[in-house]
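Below is one structure. I have some questions about it.
Only a part of the assembly is drawn; its chains keep their places, and the rest are absent.
A and B label the chains in the order they appear, each numbered from 1.
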Amino acid sequence: MKSKNLIDLENLSVKEILDIIDLADKIKANPSEYENACRGKILATLFYEPSTRTRMSFSTAMLRLGGNVIGFDNPQNSSISKGESFKDTLTVVGGYADIIAIRHPLEGAAEAAAMFSDAPVINAGDGGHLHPTQTLTDVVTLYNEKGRLDNLCIGLCGDLKYGRTVHSLIKTMSRFKGNRFVLISTPELTVPQYIKDVMNTAGCEFTEVSGLREAMGELDVLYMTRIQQERFDSDEEYQRQRGVFVLDNKKLELAKKDLRILHPLPRVDEISYEVDDDERAKYFAQTVYGMYARMALFMTMLNGDRSITEKRKSNGLFNALQCMNEHCITRHETYLPKRYREYGDMLVCEYCENTRKREFI
Amino acid sequence: MKSKNLIDLENLSVKEILDIIDLADKIKANPSEYENACRGKILATLFYEPSTRTRMSFSTAMLRLGGNVIGFDNPQNSSISKGESFKDTLTVVGGYADIIAIRHPLEGAAEAAAMFSDAPVINAGDGGHLHPTQTLTDVVTLYNEKGRLDNLCIGLCGDLKYGRTVHSLIKTMSRFKGNRFVLISTPELTVPQYIKDVMNTAGCEFTEVSGLREAMGELDVLYMTRIQQERFDSDEEYQRQRGVFVLDNKKLELAKKDLRILHPLPRVDEISYEVDDDERAKYFAQTVYGMYARMALFMTMLNGDRSITEKRKSNGLFNALQCMNEHCITRHETYLPKRYREYGDMLVCEYCENTRKREFI
C-alpha cells in the first residue's frame, strides 16, 4: 500500500485491492498458517460511537492473527470524550498501539486521526462519509461468490442517496470492466449526481427502477440496504411504497439461480427472515468474508514494506476558511489545520470532502 | 457430550458430569499443562444483561487455556440491542467465534441462540430459568471439598421458590445416591411442587424447616442464598423473620466440623462477614472451582469429538400456539418458530419449559 493508512478505498489501486482479496483467500484456505502473523501486535479499536459488531469483526480478525486488542466503544461513559482533545487521545494511543481502527460520528475524523497517530489508522466509519472495510468486505464476498469482479449486473436497493456503503461499492466496482448497475429506489432516494458521474466516466451502464420485482430477473448480485421510514414524505407514502423494496421468497422466484444477495447489516425488515434459508442469501457469509478481509488488511498494513507517508501540513493558503459541512471534524476540533485540495474552480475539504466554490474565498 | 450446546445441565449424563469434574481436577492440579489447550480459539461473551463477575469467570477460564475473548456486556450502550434481531446477532457472532457464552434476561434465549449459531452455545443464565455452569461450579466444589457427591445431607437456605440455582442443584444432586435435602425457608418460599416431585421420584429424602438453627447440626453442606426483602408479605414480617435465615458465627457453633458452606454469590447480608474467616466457608473458593469447571467445559465442548446435532426445525404442529410465559424469548423475538414437546397431556415450550394443557389448542 502506498499510504500507511486506509481512510478511503479510493486510495488503493486496483492491484492493491486484488492483492488483499488474494491474501484473504489464502488465509481463509489455511487459517492456521496465519495464527501468528500478527503475534505481538496490538490493535486499538477507538469507537466514538457504538458499533458492537463492527468492533467484534476487527477484534476477531486481530486475535485470529495472534495479536491483541485494546480500546473502547462507549465514549459517553469513558473519560475520553470529556477529558481531552481528539488530538491528544490519538497521539497517545498511537504510541501504545501498532494499528488503530477508528469509528467516529463526525466526517473526516479518520483523516484527522491519521495526522496525529504514529500507528497506521483504519477508517472504520466516519459519520455518513466513508467505511472502506465494508466495501473491502463486499468485494471479497463478490470475488469468492461470483468468481470475478467484472461483467456483473449489480442491483443496489434501498436508500441510495445517503447510503455510504452503496456509494463506495459503486465507486469501487466501476473500476472493474463491464459492470452494470441497476439502481432500485424511490425517485427521492436515488444516488447523488456525483455517483452517476463516476459511473458515466467509467463507462458503466446503469438503469434506475422503482421496485425489486422489475429488476430481479437480470441481476447477478443484489445488494440490499435499508430505507429508513423517516426518509419518506409521509407515513402513508411509507406504508404504500415499502413493500416494493422488501425482499421475500416470492420476489426471489424471479431471480437467477446464481444470484448472490448481500447486505452490509444490520438489517431491519428489508429482507424477510424466510430468505435466510435460500442458498442465494450470502449476507451472513459476507460477515465471515469481512473477517478474512480485515485479517488480510492488517497483515498488509503491518507487515508490508509501505513507505510511511509524511504527515501533511496545511499549506496555510486556505487556513482561514471554515469547512461548510457542520458534521466535519474540523468544526468540532477547532485546532485542526484547515486543508483543501483544489479541484477545478472548487475547493475540496481534505477531511470530509465537502466542496465549495473558490470564489467564496 | 451428546449435544454441541450446554443449555440445561439435565442434558448431560451423570458420566458426562463426572468427566467434567475429573478434567477440572486435572487442570487444577497442573494448570500449566493446559495453558495451550484452547490456543487459537475465541470465546464470545454475549451478555444482554450485565453480570460482570460471571463474565470475568468465563473470560479468565478461556484466557488460562490460551484462547481469547470478544463480546459485550452493556447492550443498552451497544448497537446490538437496538440495531438488529437476536437471530442476526447470533448468526453473525457464531461465524466469528468458536464458542459462545450467552446471558439474557429472557427465558429460552440460550435455546434460541443455539438454533442460529454455528458455534456451540453455553447458557450463562437465561432470566430466571437456567444457569447450568453455576451448578457445574457447585458440584465441582462439592466433589473437591467433600470427596464425594453421594450420601450427603445438603441444606438449602433462602428463597427456594424462585432460586434457579437451588432448583438446578437439587435436580443434579438427586441423580446421585443417598443424598438428603433440608429445605430451610419460609412456608411461602419453599421449593415448587415439581422440585419435590424430582426428589420423590429419585427416592431422595427431604425435610422442610423454618430456620437455620434447627437444621444446622445435621448438615454436611449448607447452600446459602438470598431472600429478597420484597418476597415477604410486609416489612414487619421481613424484620421479624430475616434473622433466622442469616448465617453467623453463633449459629455455626451448632454445625459439624466438616460442614462446607457454599453460596452462588453475590451475597447481600445473608452471611455475616465474620463467617468469612471460618475454615468451613467455601463460597470464595467456590468461585475458583467455577473457573476450573468452565475451563473443563470449554475443553470438552471444543475438543471433544461430539456429533454436532442437527438444527432442530419446528414440526409445525403447534406453530400457531404462543407460549404463555411473557418472559419467554419467543414472545419478544416473534420470528422464532414455536416448538413444543409433548409430555402426557401437557405441552412444554422447548425454549422456556413453560407448560400448558393440550386441550387449549
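By our rule, a contact is a pair of C-beta atoms (placed from the backbone, for glycine too) under 8 Å apart; a residue touches a chain by one contact, two chains touch by 3 or more.
This one's a predicted model, so the numbers in the text were calculated from it and none came from an experiment.
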Full complex, copies of the single sequence (shown: 2): 3
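Definition applied: only the chains that are shown with their structure count from here on.
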Fitted rotation between chain A and its twin chain B in degrees, CA, nearest 5: 120
Chain centre separation (chain A, chain B; CA means) in Å: 42
Chain B-facing residues of chain A, complex: 32, 35, 50-53, 56-57, 59-60, 63-64, 73-74, 76-77, 265-268, 273, 276, 284-285, 287-288, 291
In the complex, chain B residues that touch chain A: 40, 42, 44, 68, 70-72, 74, 77-80, 83-84, 87-89, 91-93, 95-97, 335
